[in-house]
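Left out: one protein chain. Kept in place: all the others.
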Amino acid sequence: MSDETTASAARATAGAIGHGTLVDPRGLSARTDRAGTTRPAVVRTLAFLRKLYGLVQRYFPQFLIAGIAFAILKVYANGGLTLMGAQIKNALVLGAIYALVAIGYTMVYGIIELINFAHGDVFTLSGFYAFVIAGLSGGAIGSLATHSGIGLLLALLIIFPTTMVAAGFTGVVIERVAYRRLRDAPRLAPLITAIGVSFLLEGLMLVIFGADNRPTKLSSWITGRAVRVAGVDVNWKDIFVVATALGLMFSLGAFVRITTLGKAMRATAQDRSASLLSGINVNRTISATFFIGSALAAAGAIVYSINYDLIQWNLGYQLGIIAFTAAVLGGIGNIVGAGVGGFIIGVISVFGGQLAGGEWSNSLVFAILVIILTFRPVGLFGVDVTTRA
Amino acid sequence: MILTKRLLPVVGVMGIAALSACGTSSTSSSSSGGGGGNLASCQGTFTVATDLPLTGGDATDGPPVEKAAHLAVTQALANKTLGGCTLKYVSKDDATVLKNGHDPAQGAANITALSGDSSVVGVVGPFNSSVAVAEIPIASQNHLPLISPANTNPGLTQAGTSASIDTNSLYPGVHSYFRTIGTDITQGEILAYVATKELNFTKAYAIDDQETYGKGLSTFFQKSFTADGGTIVGTASLPGTTKQFQTQVADAQSKGAQVIFFGGTSGNGCGILRSQMPASIPELGGDGCQDNKFITDAASNAAGAQVTSAPDASKLPTATKFYSDFKSTYNEDGTESPYTPYGFDGMNALIQAIKAVLTANNGQPPTDPMTFRDSVAQQLHKLNYPGATGTVAFDKNGDTTQPGFSLYTINGTAWAPKQLLTADASGKVTVAS
């Protein structure tokens, strides 16, 4: 007889309590919980906090809208209609740019679940594309744009497609070279690669275009005041920025909903293998997604240049993070959400800056990011992914 | 070298002869120009250096000043200002790619390296107050004289004047810091004077770039503007990366601001702010805005900005020779930055101080490098040198005794001086020219 069997035999004879049983008899006795006793203050506070958390989580959009409405009214009370109007205008202009960039983040996340950190830099690079294209043949496009109304239209018809296509191909190349091989790798690998691509693009722009901000000379394209509402000068430029952004976003929405490619994108986002077996070329669909996202960032860069007349190698870094916040706010993966999120972030940035001081603008935006991730990680529209790409 | 060695005994004999001649005829052996007798026997090579931002976003600020300082060294060597002794010139760049311009950490590294070299007796620099904060303690501990051509933050020398600088902690060793330009207290007083007395404004909105220089200048402007009867209707403090100022401009407009003041540099948005302001509201700023970057950034809106900067020396008769020498040496006008002649005067002040030390020490350098540096600092305090920009003299804090600033406006596509203003100790501003 081996030692082991002796030991187990000894245990068996020792009775029910001991290491020989699977069921610990102590666990079989009746138990009472501590519910009957009075709970200490800490526990009560925690319970209250948990309730509060649940409340905020449940009514997050309502809280957000109430907060924004309060901020707008507060500005109205402090500075009157003119200030409120001027800041709404500023918020819309800024929000339009954020929205255009945010869509790229959301589309790429939707389809391959990657936070494409290089997207902000694609925005910057597109600004330089526009800068270079506008400067070709001695700034011929620029002089065309400032020459007459028709000239401006022609110039816009040249600069938008060329820049957007160039940016689109940049996005496609980035996906092909840096992300495709890692599509089935653990999530962290493509994420780190994305950060690497971001640094690479920033470095390239720094070397090629220098460290200083460069005037793009696009601000002279669209000038003049369109209307004056309640003492607020609304310039053609402002209208152009917002109209371009809204126009592009609605076109994209329709594109994704109606066209075959759009359907393929949504299908790929939802089930990649089922899409493959429905005859969808998933690689090409993903390329198309990068193309469209980057092209929209390029549109954002052009309207940015027209509005602010500058571009700098690291511009997209911070702007990208803010746009990413907008995408998360709207529900990452949701195109409509990204658009709405962009405008909401614009409002938060401007009205927060007005009320709390400009130095708090970015802090407020990132505080919103933390709050969303805590209370509503799916974002405002996360649940309804009807237009998910 | 061979020539010098062979000539030395000869010069030495002549020197002794001259000395004995002087000694018999007069007791004032240390009078200017007369020291040559001593100095001819001087032996040794000392290093003088500049530490300025030469690359990146500051590439328009540092290089002309550096060239002017270098010119001063070249001329001193040619004129044998130090007699038998010679000077070695070293140029350090405190700009880094990381910061796209001046970087306090790089400045500190530069001064540490220069301090460790016992042949270095003085440095012209730095350009930026934030770099000075990093450099002064190192220079102080190593007794190394620093002569800044452009630091305007009063906290560098006067305790209790800057919220962000603890002046006393800057000097753990000796006080070896000097500057040839007035402080931001004076600059703020002058800007407030321009706003209230010349432009007749009563409501101003102040924005700063969150840096030592910008915040400080903004504070002094606000103080003087209020003292002059104006009201600050609003303020904002925005990071240097800010590219959108519309929120603040709208805020300023709604509060009835007649002028927007920017405390900061062009690299931190002075010109970008201008481009986003309505042309009807002027922008006021300090010397950080007075450069070509402002004009580029402000684009079509550049006119309507009024800024103060170093007194314009280009029209001064004392500077005529400097500008013609600069032009013939570098084939540049040197008028792009008003600080250019201050680099020249700063380096000349240093050389004059070295000369005074040598003269007082029988034409020979003190053997201990620390004593040498201390003596140079002492001589700088006593200095009264007729430079290109006027008399170069320092008070007990190392500040210039001639604080003044010129007001510049945009004329076509360049900055043009409008008038020179000075302020006395009580803060009373007068228009000098």
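For reference, chains read A and B in written order, and residue numbers begin at 1 within each chain.
Criterion: a residue touches a chain if its C-beta (ideal position, glycine included) is under 8 Å from a C-beta of that chain, and two chains touch if they have at least 3 such contacts.
Heads up, the rule we're going with is that contacts and distances are computed from a predicted model.
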Per UniProt, the name of the complex member that is left out, chosen from "Electron transfer flavoprotein small subunit", "Cysteine desulfurase", "ABC transporter ATP-binding protein" or "Succinate dehydrogenase": "ABC transporter ATP-binding protein"
Would you mind listing the shown chains in contact with the chain that isn't displayed? A
Among A:132, A:282, A:321 or A:355, which one touches the chain that has been omitted from the display? A:282
Using the touch definition up top, pick the residue from A:69, A:208, A:274 or A:356 that touches the left-out chain. A:274
Residue of A:21, A:57, A:223 or A:259 in touch with the missing chain, whole complex considered: A:259
If you put the missing chain back, which residues of subunit A would it touch? 255, 258-264, 266-267, 270-271, 273-284, 288, 385-386, 388
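Here is the rule we go by: only the chains that are shown with their structure count from here on.
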State, to the nearest whole Å, the distance from the C-alpha centre of subunit A to the C-alpha centre of subunit B. 46
Spell out the part of subunit A that touches subunit B in their complex, as residue ranges. 79-80, 82-83, 86-87, 90, 93-94, 206, 211-213, 215, 217, 219-220, 233, 308-310, 312, 314-315, 318, 349-350, 353-354, 357-359, 361-362
Tell me, which parts of subunit B touch subunit A in their complex? 56-57, 97, 100-101, 207, 210, 235-239, 241-244, 246-248, 250-251, 253-255, 267, 272, 275-276, 278, 293, 296-297, 299-300
